[in-house]
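Report on the following structure.
With one protein chain held back, the other chains of the complex are shown just where they sit.
The letters A, B and C name the chains in turn, as written, and every chain counts its residues from 1.
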Amino acid sequence: MGKEGLRYAAKVDLEKPAAEQPQLHNRWHPDVPFAGKIKNNEVVKIQCVDWTGGQIGNNDSANDVRDVDLTKIHYLTGPFEIETAEPGDILLVEIQDVQPLQDQPWGFTGVFPKTNGGGFLDELYPDAAKAIWDFEGIFCSSRHIPGVRFAGLIHPGILGCAPSAEILAEWNRREAELITACAHLDRDVAIPPTPQNVHAGSADAAIKEKVGREGARTIPGRPEHGGNCDIKNLSRGSKVYLPVHVQGAKFSVGDLHFSQGDGEISFCGAIEMAGEITLKFSVMKGGMSKLGLKSPIYMPGPVEPQFGPGRYIYFEGFSVDEHGKQHYMDATVAYRQTCLRAIEYLRRFGYDDYQIYLLLSCAPVQGHLAGMVDIPNACTTLGVPMDIFEFDISPGAEVKKLDLGCCAKAS
Amino acid sequence: MGKEGLRYAAKVDLEKPAAEQPQLHNRWHPDVPFAGKIKNNEVVKIQCVDWTGGQIGNNDSANDVRDVDLTKIHYLTGPFEIETAEPGDILLVEIQDVQPLQDQPWGFTGVFPKTNGGGFLDELYPDAAKAIWDFEGIFCSSRHIPGVRFAGLIHPGILGCAPSAEILAEWNRREAELITACAHLDRDVAIPPTPQNVHAGSADAAIKEKVGREGARTIPGRPEHGGNCDIKNLSRGSKVYLPVHVQGAKFSVGDLHFSQGDGEISFCGAIEMAGEITLKFSVMKGGMSKLGLKSPIYMPGPVEPQFGPGRYIYFEGFSVDEHGKQHYMDATVAYRQTCLRAIEYLRRFGYDDYQIYLLLSCAPVQGHLAGMVDIPNACTTLGVPMDIFEFDISPGAEVKKLDLGCCAKAS
Amino acid sequence: MGKEGLRYAAKVDLEKPAAEQPQLHNRWHPDVPFAGKIKNNEVVKIQCVDWTGGQIGNNDSANDVRDVDLTKIHYLTGPFEIETAEPGDILLVEIQDVQPLQDQPWGFTGVFPKTNGGGFLDELYPDAAKAIWDFEGIFCSSRHIPGVRFAGLIHPGILGCAPSAEILAEWNRREAELITACAHLDRDVAIPPTPQNVHAGSADAAIKEKVGREGARTIPGRPEHGGNCDIKNLSRGSKVYLPVHVQGAKFSVGDLHFSQGDGEISFCGAIEMAGEITLKFSVMKGGMSKLGLKSPIYMPGPVEPQFGPGRYIYFEGFSVDEHGKQHYMDATVAYRQTCLRAIEYLRRFGYDDYQIYLLLSCAPVQGHLAGMVDIPNACTTLGVPMDIFEFDISPGAEVKKLDLGCCAKAS
Partner (left out) sequence: MGKEGLRYAAKVDLEKPAAEQPQLHNRWHPDVPFAGKIKNNEVVKIQCVDWTGGQIGNNDSANDVRDVDLTKIHYLTGPFEIETAEPGDILLVEIQDVQPLQDQPWGFTGVFPKTNGGGFLDELYPDAAKAIWDFEGIFCSSRHIPGVRFAGLIHPGILGCAPSAEILAEWNRREAELITACAHLDRDVAIPPTPQNVHAGSADAAIKEKVGREGARTIPGRPEHGGNCDIKNLSRGSKVYLPVHVQGAKFSVGDLHFSQGDGEISFCGAIEMAGEITLKFSVMKGGMSKLGLKSPIYMPGPVEPQFGPGRYIYFEGFSVDEHGKQHYMDATVAYRQTCLRAIEYLRRFGYDDYQIYLLLSCAPVQGHLAGMVDIPNACTTLGVPMDIFEFDISPGAEVKKLDLGCCAKAS
């Protein structure tokens, strides 16, 4: 190997709008042109912009979160042609490292307003809020949420291979069906294709128009390819097995997170950052049928932060909502209640609810589906590691309400 | 302490019907008489019958599961009077040990038929099935699911303090409301009070009648007191903080599990057993307001089986069901899909689907709420520890379909 | 399996002197008669007396430790005939559980006086001391060392198969050589065979005399068979591979420990107890040559107490002794210094040095051979888990000297 470093399959330029960089794109579509070629079994580095393409600043106002343009997000790097990959294969991707960009050692977590993106608890917390996180090696801390500091479980929020035309059509069919069925609700339930601010990489005008018309938005993860799965443990050392649906795989990656909690509850809930990722690509011929895979699987790496099982406080929640309404085995309702229980507990120490909402989104909290069969109550749990706090939050500790400031708010 | 062993606060007699033992009961109701008294800060042992009160046999037929009488289950030991405990207090219970009964070193896992109890995947797996597990110290294995063996994450499925009359009334109100709202569905969505086979401990006829009329069934966990939360990690060494709603707490415990997976998906999904539990009770005066608790919290013990993060295969699932229907952020649908992905993967080794369904219910699998904000797809994950298998199930291993027999079925 | 519990291969009677129980013995010798037979692949329970055969009482004086008769210790249960085992085989023993005897939920840790047994730090701490530990499920605590409480890493101190006559002769040769070479020292360096208080199980007088004359004392572990290896992690779930040197293996076990630290530094440093162990025996034919084994190997179980790597304070020690003398790469000297550094640190909280010496012996401390090549200084480390203390011992905590009483001393 000699004295050479690893090859960059793509770099990004933070000084230039993401929309003008041809190695980026913001739709899932089989016709987005390749942004480069990667050999089977090659290891490369790939740079990525942050989730918002640079819309959020390192400052103390959440106006930028409030006003974020959601048509200009999720710029992915790629798609890359993986040599020898064909439909039916599995692309085995080993995540060998993830790092923030050396010159930008900070990231952000945002609560999006209910009227512009929303989040898991937006009925109760409808306003914009933000926390800036400073990175110091493997650790991060925030002037907006004093009293916590932790090692990041660093990972990509989004990675996957492009859908085939057939799969894309199916996505559009079923999501449109949901939108139609929920037309009476006062909230977006899915986001259909739109030409507005479409970025199709280096595509010519005709293809770009087609991608805008048909291309799947990158917000949801989808079973056929993974995509924006936002799995906090897909971190350094993980191996992920991705179904291949088109010739050359058309692999893309983006939305790097310095850390995230299970659920990523505030929507822009991870610590979002620009960064670079080191990946090894290997093609398993015929892997989908060999492994019986319809969706990605993964195996975590060995270096996850370890606190010891006894260093967590677990909150329990059930599918009875805050209005006393009994829901039937609804794990989504239960997890919302679980999160509220954690907020009620932690606010005793002097935190503002939005600070905790942000913290539960991005710290390495464990969300479990504990009991899913005891009708009518689904039971979920949320484990908060005590050791990320600089003071004692254990149930036995005496509570002294501290002055813990507040997170960035909108004016 | 001298040469003395710990005091038994209650024992059970496996030769006698549970319904005839006055230290047991099967309803949550404030009027069930005390079964004994425990001092503040005392450590005691408590014996419990299995979940079904002995209806299931150590044999190779699932007829007993198919025909189980669901009005004769969940016999809890208690309720115990905890000295000094009053409404508004927290009862801190430390689980110092859980063991199967010395003379009955086996347990069972059942798939209940859709027509009698059902389970998480009963649309696809509607029939009765059963596996018997033999215990060898901390390990268990089953003649009905060859090729696996693991250390149990042993724990009580149910523990909690009795509801007050007001809380009980609220439970009955909201669950009745659900039953009414779902009257058009062809399945039970909740189980209302019933005098049939009520067991109110040592209560006289009048109180027994009242308990039968009003008493909450023990199947669901409920936010106000925990109850049947079925949390697999509430194991040896855990501390659980339980709200107290009546004078003396009226603490009950039962439904001991040798092991369980997140979700306990086959309903009688844990490895159910008769056993004994060692508990320490401490009263935190005014603890509910001091800790801001509306539901129990707990801290796990230090001795959970550890496999290393890289020894799990994680399956991903999304809220698109097996008919291609898109659901809106439904973690319950997503987790069902996640479980199906694991079944598809594991059946390649020669297991029958029911064997895997049983195994995912009782082995220490990790179910996570990975992403809960990327509309319309909730993403959940299920981690299966590779080291419970006696052969290599990793994605890189060559699959040789083995002859792995089958679980117990109904005739 | 039905309703049956496991078979006891041997029980002990705590009311009767160990020397009068024929299923016990206190020498390693091939001629000690079999105490029972165990099938290949059988699982059995075996009871054991404590290390001293009951010489130590649950009281507040260390006179019993001071006066212990060291010719009446280490009564092992066995030897057992393992069907099909022959010289050259490996006996695979799986430790499925270890428990204290139900009626004797306590144990002890002792510092032996320099004049009667001594210990690792006896130059500095020459007097007798003792701590009694009470067991509460998986936890233990001591009235003699307040402020600590931990889950035991429960294990057998001694297990192994009998030596052949040839191996026994080699043990006697090399240990006698050491005794001769060190005759000028004022301390015992090894303990030769002696007929005094020999217990050869059910042997007749002639064999008993021979065993007394030749039989190896059980104090040291020895490479050819393991024996008293005192490995703290050989706990529940471990598999140990033991060389077989005689027909039927002649397996013995004893010296059960509720917990021990690396080094077991105070000699009787573990928490010694009477108890029972559940073992599975499997014979690997020709295993010694197949595995290339000259000494036992083992694989720990999955349920060791886990504190998280960041919950330890590690002390460093080097091979420069307390008199300022430089030793050459001597890990024994280095580890002694490392232990002294921990004592100096912990005495600030109010502990008496003997309390800490006892605690470091029996709590789950980690002793590592960190650097063994940087002449002239071997470097060893000792990790003390912070979470066994009920107060904060971290370097950042403010120290308040507490009244922590004292351990049992001799009068």
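Just so we're on the same page, a contact is a pair of C-beta atoms (placed from the backbone, for glycine too) under 8 Å apart; a residue touches a chain by one contact, two chains touch by 3 or more.
Quick caveat: nothing in here was measured; it's all calculated off a predicted structure.
**Q** Looking beyond the chains shown, say which of C:C229, C:A249, C:I277 or C:I388 touches the absent one.
**A** Touches the omitted chain: C:C229.
**Q** Which of B:G36, B:G57, B:G308 or B:G350 sits in contact with the chain that's absent?
**A** Reading the full complex, the residue touching the unseen chain is B:G308.
**Q** Given the full complex, what residues of subunit A touch the hidden partner chain?
**A** 1-6, 43, 58, 95-97, 102-106, 134, 136-139, 151, 236-237, 278, 280, 301-307, 387
**Q** Name, in rising order, the residues on subunit C that touch the hidden chain in the full complex.
**A** 92, 119-120, 170, 174-175, 177-178, 182, 188-191, 219-223, 226, 228-233, 237, 239, 241, 262-267, 269, 290-302, 304, 308-310, 312-318, 320, 324-332, 335, 337, 341, 344-345, 347-348, 366-381, 394-395, 399
**Q** List the subunit B residues touching the unshown chain?
**A** Residues 306-311, 387, 392 of subunit B touch the chain that is not shown.
Here, only the chains that are shown with their structure count from here on.
**Q** Which integer distance in Å separates the CA centroid of subunit A from that of subunit C?
**A** Roughly 50 Å, centre to centre.
**Q** Measure off the straight-line distance from the CA centroid of subunit A to the CA centroid of subunit B, and report it in whole Å.
**A** 32
**Q** Which positions in subunit C touch two or more other chains at once?
**A** In subunit C, 306-307, 387 touch at least two other chains.
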